[in-house]
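All protein chains but one are shown at their positions in the complex.
So that you can tell them apart, the chains are marked A, B and C in the order they are listed, and the count of residues begins at 1 in each.
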């Protein structure tokens, strides 16, 4: 007699762009406990092209999957402007929700998402993937088991692989805070458990594309946070690192320090006429593929009633609040108290 | 319309021991393109305990799976003494075969396996997992793309995590060569592509359990190889490293050097009162889990007709031949030419 | 015939405290081109105890060495409050001056020092020793040779070895800026050559000794600088790192990034049951002994008319100005423009 394992969680992915393509493929290939059933995108050929080789169906609109009783959960990888409506509708339809970060770009909308998930009793997880990268997990564990003591100085940074080829005019204002540093804000909270941010002081500029500065474009930023347990933190971002995708964290306390993130793609070292070298990754989906797989495994586990440590809707709200405070800090050239920034 | 992806390859695993448990679970959880259908073990409760939660059936004998037309391939994780019969029977039944190393312990038996697979036209892959570890892959790539030049000096080592708790009396003679260093012999050949070993000089002793020396037990070994392209290599093994599982490789040539293997389990570094530390792994299935997954993905790809770079039956024979030469070297206290050691 | 090398530069050291003891010994033992002639300290026994084994004479007051025509230069290692008078008097007496950082604690006094040295035509060097540490030198070289491109994001930090055993009541106000971060302010300027700081935003608190907070004691600080070439920088300090003396730098630009400072005291790595570990240094005079030697060699070279790249009196003034701006930033809880802070 076969004691059958739990049937796979049936997922639909909404948004067949770059990150949606990665996630759909990762779910289909690397997550045994999940089954990719459908891919939704208004550009239906894109949906079809992604879905077919993965054995999933393509749809142009979300309504089809939201009304499909055989679908357990949705993974939202659309532009952030669409998150609120999709999250609220999916939750209301009883679907568990995994949304890429940021949860939304507006605090009131984020609150609606959290409330909708709470009411429906579904899982709402935000795509803060660093929480699933081995180095960051080990750093968090060093905090949790007391080896760091009380955090006093923290750092988190994100540098996207260069050269920067984006079109500033097509990038929404405040993207560096809402899309990039939102990761670092979550990481800093996660590495300082139990503490919350009190004040935010942000500096930013267009250093990579100074020609776009007058349009309000920002590509480089440095933000200082003060936590209510006294700790200071910096979050740093750049849209263009010549050497690839760079994600690092550091937490220092009265007991010790942990650093995470090396950029290395393997433990091979090459010694040649130019010195010694090791390879760095060119993309988040390269460096953090394993972390992406990890977050989906945790999502499935949460749906099945386990208690994995996932970034929740509340975590999404908190990180967004810090990002919004950073934006006010830039607009008003001053330190902003987090409590000033509410829905 | 859904352009359905290839159906999963249907696998039966034979041998529900420590490594079989790992492999069955990895196949069931991490290999999207394969389906674990059955687990075979004469200790049928062990087979049942492993199979049930993975959704597979349990059998006491291999004959059932070998005659099952719905099974495409077998994964052999039994003691090495049983490999020959199982490989020959499975190949003859038209099943593709993945066997844990060593292919067999005797050269004539190994040749029978290769011949059976050749005749049946099935894939025969040997479990040399380091070929699928990122650092070793990168080192091999550095050789392949010319950055190393002609290899001149190589090194490969295996140290099992200590403390050693084995019972010498129950460990077959020559295990250190046939089961442990066989990995290093394959790695050294793989990092010196196109070259073959000419001579083998082996030294070994019971340093961890000197009390078992008189019974022929060997727990520490150092082997020097000479390749036909002039390169020298050392292979080193110990049954007990206090700091965990240690697997490293090095290839030095006139163009440069590559090293692989750090023992690190993540890129976290902890700075505390005792200095700086990073974690090492305690087991092969910990350090090399990703490599195990990689070898099974390659196995599936090979079955589907792709041309992945896999360790073949021939590679299994070559590594075994080196191991047998090392044994003769120990027995006769002299350098042995590889050609002396034939079936 | 012997073409005699240049005679050694004859030095007197003023201030026989901890760092004076290190410097006197380093000069006597490790600087072939200098001769330690005298040690001055009002605690004449301390001067005697330090001077005698080094073959130097002891004096209670500086006047003796300043009027000694056989003395070429002085090394000032007294408390900072005494720097101005000593520097001005020594320069006026025609002695070259090496002063420990900070040049002075007040900007008008610092200007007087620079002016006195300028008028007398003597060398005035400030003890920013990181400019002579191999890793920092290599980072600066990466900037200078264009590998970094235009600096955009910089970081420098200083963490003193813990546990902190100081007596807050006996530590002058603002020490963390004037004595500790002054190093980082110089490093950041040095790694961003040609640029100067525009604005300073400082945050600080007593996290190690919160009991002393009400007295104005500060033991942890994080400062954000904005440079006139657009670059952002953070400077970070703590009075107590459990793992030893921690000094690191990072400069990131559109061409690449350089990091300096590992805390390692050797390239030995120890692999044991607790993982892998390497040793860190417990003191600046341990980690940076070679840098101290390097700065004295450069001082001698400058005296002899060479053009070494040394931190000058002007560099001392610039770093002090940043420190003073940071203090105003703390006092007024706002970003301060450097130009607001003048003598």
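Assume a contact is a pair of C-beta atoms (placed from the backbone, for glycine too) under 8 Å apart; a residue touches a chain by one contact, two chains touch by 3 or more.
Remember, predicted model here, so these are calculated numbers, not experimental data.
Novice: Would you mind listing the shown chains in contact with the chain that isn't displayed?
Specialist: When the full complex is considered, the omitted chain touches A, B, C.
Novice: Would you indicate which residue among B:129, B:220 or B:265 is in contact with the undisplayed chain?
Specialist: Result: among the candidates, B:220 touches the missing chain.
Novice: Of B:68, B:196 or B:236, which sits in contact with the chain we cannot see?
Specialist: Residue touching the absent chain, from the options given: B:236.
Novice: Given the full complex, what residues of chain C touch the hidden partner chain?
Specialist: Within chain C, the residues that touch the unshown chain are 1-5, 28-33, 51-57, 134-139, 142, 147, 255-262, 264-273, 279, 290.
Novice: Can you list, in ascending order, the chain B residues touching the missing chain?
Specialist: Spelled out for chain B, the touching residues are 149-150, 152-153, 159, 162, 201, 203, 205, 207-208, 210, 220-222, 224, 226, 230-232, 234, 236, 238, 240-243, 246, 252, 254-257, 333-335.
Novice: Touching residues of chain A against the unshown chain: what are they?
Specialist: Within chain A, the residues that touch the unshown chain are 241-244, 246, 263-264, 271-280.
The rule we apply is simple: only the chains that are shown with their structure count from here on.
Novice: Could you tell me which chain's Cα centre is nearest to the average position of every protein Cα atom shown?
Specialist: Minimum centroid-to-centroid distance belongs to A.
Novice: Look at all chain centres (mean of CA atoms) and spot the one farthest from the centre of chain A.
Specialist: Max centre-to-centre separation from chain A belongs to C.
Novice: Once you find the CA centre of chain B and the CA centre of chain C, what distance in Å lies between them?
Specialist: Roughly 56 Å separates the two chain centres.
Novice: Could you put a whole-Å number on the gap between the CA centroids of chain A and chain B?
Specialist: 38
Novice: Which positions in chain B are in touch with at least two other chains?
Specialist: 264, 271-273, 279
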